[in-house]
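Comments concern the structure below.
Apart from one protein chain that is not included, each protein chain of the complex appears where it belongs.
Going in written order, the chains are labelled A and B, and every chain counts its residues from 1.
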Amino acid sequence: MSTEPDATVLDANAIAGLLAEVFAGAEMTSASRACQSCGQRRAIGEHRLYRGAGLVLRCPACNDIAMIMVEGDGWREVRTAGFWSLRVPGPAAA
Amino acid sequence: MPSFSRGFHGRPRRDVDPSRVPPGQYVEDDFPVLSAGPTPRANLAEWSFAVQGAVDEAVSWTWEELNALPQETVTVDIHCVTKWSKLGTTWTGVSIDTLLENVTTEAEYVSVWADGGYTTNVPLEDLRDGKAWVAHTFDGEPLAPAHGGPARLLVPHLYFWKSAKWVRGLTLTIDDEPGFWEQAGYHNYGDPWREQRYWSD
Partner (left out) sequence: MAAAAPARIVWKMATVVELVEETAHARTLVLDVPDWPGHVAGQHLDVRLTADDGYQAERSYSVASPPEDDRVALTIERIDDGEVSPYLAGELEVGDRFEVRGPIGGHFTWRAAEGGPILLVAGGSGLVPLMAMLRHRARQGSHADARLLVSARALDALLYREELMRLDDARDGLSITYTLTRDRPERWTGYARRVDAEMLEAVGPAVANMPRVFVCGPTPFVESVADHLVALGHDAAAIHTERFGPTGG
C-alpha cells in the first residue's frame, strides 16, 4: 500500500524525555530494536512517531508497530513489540 | 505546583454552550490531525466499501456506486479522546442505514476496517438509526487524506477514534472484537458523555 508523504510525522527523539520518564531515567533513543516483522535492527530514535489517541512508534524499515503508549490521569501504559535492546551499567567483573 | 511563565497566554479559547461539551473536553477551532500510522494513498479506481462477515450475503460498492447512493449532509459535534471537541462540523456521505438496507444478519457487533490496517469495533446498534455514515465530504470539500479521505466512518456520538479514517468496510461479527485502540487500552465502547476513555473507566 503506498502512502502520502506526511510533513507532520516526527521521530522518537521528540519523546525522548517522555521515554526517559517511563523507563526510569534510561536514555531510550539510543536503545535499539530488532523488528518482529522485518528483522531490521534500528535505533529507537529512528522510529517514526505517530500521535493518535495514544502514541505509536513504528519501524523505520517496514512500518510495523514498535510501541504503543497510552496516558491517563496519573498513569501511563506502554506496550512494546519486537526485541528492544537497552544496555545499562552493571557490576564490573571481579 | 506549576510555576507560571510571565506573559505566556497560550491560544485564546472562546466561550461555548457548556451543554455541548462532554466532561473533560475543551473546544478546538482547528481540526487536529491524529493518526496511528502513515496516510494511505487512495486509488479510487480500485476503492471499494464492503459489508461482510456474519451476513447472509456480503455486499460491496465501488466509489462510483457509493456516490450514486442517497447522500445526506449532517452537522454534528465531534469529540476526540485526547480532549478536544469540535462543534458544528458538516459532513456529507451515505448513511450506514442505507448500506445495511438489504443486509440480513444476526450479528450484534461490527469490526470496522480501513486502509493502513486500522481497526475499531462498535455495537451494530450504534451504527443504525441515523447515528453513522460513510463520509467523503467535510465542510463542503472532498475529505482530505490527512483527515481520512477518500472516506471515513463517522460515528459522532462516540469518541472520534471510532470514526475510522480511510474506512473500507464493516465486518459484522457475532462476538465483539476489540480494534486497534481498544486493544491498546482505550475503552471498548467510548461514550464521551460518560467519559469512557480507557478500559479501566
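Here is the rule we use: a residue touches a chain if its C-beta (ideal position, glycine included) is under 8 Å from a C-beta of that chain, and two chains touch if they have at least 3 such contacts.
Being a predicted model, the structure only gives us computed values, none of them experimental.
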Fill in the blank from the handout: Residue list for chain B contacting the dropped chain reads 2-11
Practice task
Name, in rising order, the residues on chain A that touch the hidden chain in the full complex.
Solution key: 5-14, 16-17, 20-21, 24-31, 41-46, 60-61, 86-89
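Keep in mind that, in the parts below, only the chains that are shown with their structure count from here on.
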Problem - For chain A paired with chain B, centre-to-centre distance based on mean C-alpha positions, whole Å - result: 27
Problem - List of chain A residues in touch with chain B within their complex - result: 1-4, 6, 8-9, 48, 50-54, 56, 58, 63, 68, 70, 72, 77, 79
Completion exercise
chain A partner, complex, touching residues on chain B are 33-41, 80-82, 115-116, 145-146, 159, 161, 181, 184-186, 197-198, 200
